[in-house]
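This report refers to the structure that appears directly beneath it.
In this view, the complex is presented without one of its protein chains, the others remaining in place.
After this line comes subunit A, so read on.
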Amino acid sequence: MQVLANSGAGPAGFTPLSSNASASKSGDRMLTDLSMYNTPPTENITLEEFERLALARLSVLKEMEAYKLRHPNKTEKEYLDKLNQLKQKHMRGISSSSSSSAQPGPAASSTSLRDEDVRTDLISHYVLRLAYCRTADLRKWFLAQECEMFRLKFGTYNAAEHEAFLAAHAPQYRPVPPAELEEVMDDILRVMRSGLETKEALQRAQNDRRFYKVSWTRVPELVAQRRVLLRGGWAYVSRDALAPLVVAEFRAGVSKGLSDMARRWRQMFPPEEEQRLQPLVASLANRSLVADYSGVATRYGSVSAASLPSLASRHFPLCMSHLMTSLHSERHLRHGGRQQLGLFLKGIGLPLEEALLFWRSEFAPRTPGDQFDKQYAYNIRHNYGKEGKRTDYTAHRCTTIVGFSGGAGDHHGCPYRRLDEGALRTALSRLNCDDRKLEEALSKAREGHYQLACAAAFEGIHRVPEMDVGISTPLQYYAESRRVCAEREAAANGGAAKGPAGAVGEAAEGAAGGSNTAAAGAGATAG
């Protein structure tokens, strides 16, 4: 696949591989829905579309993963519906060809819609392969998500659709013709009985009557366990048993593609690409899928040291409110905690002077003023980019915070990881988290899905319905929290005219927030 730079630099990048990337023109929806991704796309696209398609697919995969983790007990049909919904949301209409095409008649447009789907599917898959092939962890994640998606789709095909798909993409599985099936059916049933298959399975096999034969060399696990009928080197497999086999082949194919790609990385990115494609691909793996939350500072008005305690109890994620509580009780925080909280406070819009005021007053009982200036003030100023190399540091993201390690006296890091269940429970109840969501957060934390635990806690504290993804940065929690509260007030205030305002403490905020709400609302949908 060759990629055109926006600034018209020479073509570089991938060696074009053999192609028959154009989907079969048969009108069958299902043929275009599923692919083994055996051949990469060969066309030129812009860098911008390259990135857009990749992010769209990444959103689908990540949100699907989050959905499955939050709802482990849904039926396959419900998962499939969610998958289609996500695809509709993220991947429809994003390809360049869709926007540039004219408005043809309905029949043609449905074909072109399908073609467009195929194209975006293929390109986005391969771009993500690039992004996720470099380390074993990334490969494992990508492989797991893609296989899950494939399995879900393949599993819902009916017999005719299976046959069509296999004929087109996996011809090594041949349907057994009816005459032959008559001959071997008895033996197939005997194989099933010898393997202690249930009566229902036997019944299904007899009713369905769709069997495939495949060379025994492709199913060594089944042969080793004597779970198939073998005749002349052919293994007879029922349609039920087929799905795991095809998924396994899909998995093997993508896995091989990934390792081949990793091996040939150097070939694919000659020195010219170092500044252009390579950073883009590298960042895809780390990209936060939600918008930057740095604008939150201006959106909700300035923050002062005095307002921090009330903000903390209502809008801060657990990591930050935990740090605030520890800071207040111990009158001290170690370096890790100071950094984590300090950068967050800067991110939500606490100005430098207010910050210095805040920290000094918190530290005051244990640290006299001049000692504070000597030991801690410099660092605070440095964080705001007023000292040293004057870098404007951004607040840490969740993935970084989860990775922080700390000793006994440290309070930084992600509390869902670091605190034990009792402490978590206390902390969340103090924040007024709804019981059911509290339990959900605890169970997610137990399983190691810290960001989903935080999301569950958010929903429990703010009594909102489920969010699509987990929290990816504390600033996101803060921004969402402010937005939800601002929307609630706007709804409350909008009903009542300019009478004595309902909520007391928010009156000032509400006025400021009211004018900001429209902007905030627009901003929030963009984010």
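What we mean here is this: a residue touches a chain if its C-beta (ideal position, glycine included) is under 8 Å from a C-beta of that chain, and two chains touch if they have at least 3 such contacts; residues count from 1.
Everything that follows uses one rule, which is that contacts and distances are computed from a predicted model.
Undergrad: Which name from "DNA replication complex GINS protein PSF2", "GATB amidotransferase", "DNA primase" or "All-trans retinoic acid-induced differentiation factor-like isoform X2" does UniProt give the chain that's left off?
TA: In UniProt, the chain that is not shown appears as "DNA primase".
Undergrad: Identify the residue among A:Arg190, A:Arg366, A:Lys386 or A:Arg463 that touches the chain left out of the display.
TA: Touching the chain that is not displayed is residue A:Arg190.
Undergrad: Thinking of the whole complex, not just what is shown, which of A:Asn158, A:Thr217 or A:Asn432 touches the missing chain?
TA: The one listed residue touching the chain not shown is A:Thr217.
Undergrad: Sort through A:Asn207, A:Gln225 or A:Ser329 and give me the one touching the missing partner chain.
TA: A:Gln225
Undergrad: Give me the subunit A residues in contact with the hidden chain, please.
TA: The list for subunit A reads 187, 190-191, 193-196, 216-217, 220-221, 223-226, 229-234.
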